[in-house]
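This report concerns only the one structure given below.
Let's turn to chain A:
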Amino acid sequence: MTPYLQASAVEVSFGGLRALNDCSFTIQQGHITCLVGPNGAGKTTIFNVITGFLKPNSGSVTFKGQPLDGWKPQAIVAAGIARTFQNLRLFVDLTAVDNVLASLPGQTGEEPLAAIFRPFHVAAAQRRRREEALAILDRVGLSARSGDFVRNLSYGEQKLLIIARVLATGAELLLLDEPASGLSSGALEDVMALLRSLRNDGKTLLVVEHNTRVVQKIADDVLFLHQGHLMAQGSPETIVNDPALAEIYFGGAI
Partner candidate 1 sequence: MDFWFSYIALASIYVLLGLSTNLLVGIAGIFSVSQAAVFGVGAYIVAFFLMNDITSFLPAMAIAAVCCIALNILVTLPALRVSGDYFVVTSFGIQLLATAVFTNWTDGTGGANGLPGIPPPDLAGKALEESWQVVLLCLGGMALGCLIFWLVMRAPFGRLLRAIREDELAVAATGKSVLRAKVSAAALAGAFAGTAGGLYATFLSFIDPSSFDLDASILLLTMVVVGGARTLAGSIIGPFLLLALPQILTLVDIPTTIAAAARQLIYGVLLIAFMLFRPQGLAGEKL
Partner candidate 2 sequence: MRHLLRPAIGLLAIMLTVTTARAETIRFGAILPLTGPGAMIGTQQMRGIQFAVEKINAAGGVRGNKIEIVFEDNQAKPDQSILSFNKLADLQHLPMIFTAYSGPSLAMAPLATRKKVLLINAGAQADKLATASPYLVNTLPTIGDEIKILSKYLISEGKKQGTILFENDAAGIAGRDDFVKLFPAAGGTILSQEPAQFGQTDYRPALLKLADAKPDVMLVSITAGLLQLAQQYKQLGMTYTVAGTTFFAEPATIADPSSEGFIHTQVRIDAPPELAAEFKAKYGVEMEFFTRQYYNAMQIVVAVTDRLLAEGKPLTGETMHDMLFTIGKFQGLIPLEFKSNTASVPLDINVMKGGKDVTIKQMSSD
């Protein structure tokens, strides 16, 4: 059986710095896989490589058996992989629902000709797509705030919105960069519940997470990255309870 997503011997270096060093792993469909490791381990870099924002010096990534070498980000999204950013990168001057709408694929009126020559058709299509976007907002529990500008949302709400936005792309594999960091415990529970329900709906999740408690609660599988290399892979219990890894994670990080 072909692995769902496989990274093989990926190397990335910036100047003299090796961000990823012979990094190989696979993740399974329908799982929540957590990517852990100390700062600078290369977690965000692997996201950049998978989503086409960064070309690896060598090595490759395959998705459902198909190599993604040299693909543009939009082609990778179309293939079914979408990501979030650690610093969110929401469109703060747009409303919540517009943020979601901006991510819905294949809209009529997305190029000027249709917008000019078929205005009524475009408007009708927009009404339908808006319903769709509202449904996605409802899915993450933000339907009450759909018309609000992003800059007026709380941090927790913004974190939910970024998930709504990545859902809107229709991707089946979601790469989430620290979706739970900096949240209050209440909001944390909401996010974790959401992630689990996404998995139950058939999405596959690759999540960068620092909080071991969160990892233990949501992860089906854990990848431990250190100095750009995969140190260990296993269930949350085995990884969290490995004293050698804990030493690297807590001792080495400081």
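A quick word on the picks: all candidates are chains of the complex that A comes from, given by their letters.
The rule we apply is simple: contacts are C-beta pairs under 8 Å (C-beta built on N, C-alpha and C of every residue); 3 or more make two chains touch, one makes a residue touch a chain; residues count from 1.
Quick caveat: nothing in here was measured; it's all calculated off a predicted structure.
A.B. asks: Every candidate listed belongs to the same complex as chain A; state which one touches it: 1 or 2.
C.D. replies: Answer for chain A: candidate 1.
A.B. asks: Which positions of chain A touch candidate 1 when the two form their complex?
C.D. replies: 51, 53, 72-74, 76-78, 82-85, 89-94, 98, 101-103, 105, 107-112, 114-116, 119, 122, 126, 129, 165-166, 168-169, 171
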